[in-house]
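A single structure is presented below for examination.
The complex appears here without one of its protein chains, the remainder shown in place.
Going by the order they are written in, the chains are A, B and C; count residues from 1 in each one.
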């Protein structure tokens, strides 16, 4: 019921949403994360994404299973890109289908919070011809923590 | 900065999201509402949507302006369909672009709650060859109320 | 002094009309509630729809209003059931 992919290629948001439509679905919420062209260090031309393949698969499955358990979902798609991505390109997408909107909004938000803090991806930003590892944000940790109460 | 449309034709989710991408955008959240094929009365074959055109325009502008004022958004699109729509067809879409994901999630959720309770649209469900006006849901009123605290 | 009343959705269907001209008394203020009272006093389906604490929303000149709001000459008063879009 969860479709999970890690890939260097771009994804097709509309096709992913269409794949989730089906009997009983009243709401589809999507999140698309894009490479921002500005960081604290200056203008970002691109990012590079490294990951830990064996663990990525496990952790994304676990995050998806947790979302399915917490909310009555009718479909869940999670795609994370890796490799070299230019500014403006999509990095990640989450799409969640459910009967009513509340579950879809909550599950999509939950999945992103957990992706940001528990899935083994690391970003490097290219600024002025130099690559810098991105620091983790404490706001992301706080966002993930709110689901454990 | 807000793009608002009321139309009988279908919309193109991917094109709407692409139109929102731009400098500084790190997150795009979309909501798509679909005609569900089940209601309390039985199997729904289609719905019909009536609205109050002069007020629809004003109320959607007001809802969008309120979202723009509450969150630092970089783009907002709101499309509501009217007329006769078969089960499974999309009725409404909201797409919100921002720098960070929290604002996009919140604004999209807010817009849907307000659309459900303040915008002058009325749905009729076709079940077994007969049309029935849909009753408003108290859960929608409660959902909208949480933004006023 | 006269206002235009618009009816939508279930109200429009049950009443068999989508609008009417409505005369306002010149000698006192008229609220949305007092318009509803006049309509309900017509009896039958009018009473059924408008003699009702909940289930009737009102907009004046395309803005949602409460029942205490006053109506003025040439206003457009829309009466409709709770909305169900989205």
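As a working rule, contacts are C-beta pairs under 8 Å (C-beta built on N, C-alpha and C of every residue); 3 or more make two chains touch, one makes a residue touch a chain.
Just so it is clear, the model here is predicted, and its values are computed rather than measured.
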Chains in view that the hidden chain touches are A
List the chain A residues touching the unshown chain? 33, 49-52, 54-55, 58-59, 80, 91-92, 112, 115-124, 133-136, 141
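As a working rule, only the chains that are shown with their structure count from here on.
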Which chains does chain A share as contact partners with chain C? B
By mean Cα position, the chain sitting nearest the middle: B
Determine the centre-to-centre distance between chain A and chain C, using the mean Cα coordinates as centres, and give it in whole Å. 49
Distance from the mean Cα position of chain B to that of chain A, given in whole angstrom: 23
Between chain B and chain C, what is the separation of their C-alpha centroids in Å? 26
For chain B, which residues are shared contacts with two or more other chains? 33, 112
What positions in chain C touch 2 or more of the other chains? none
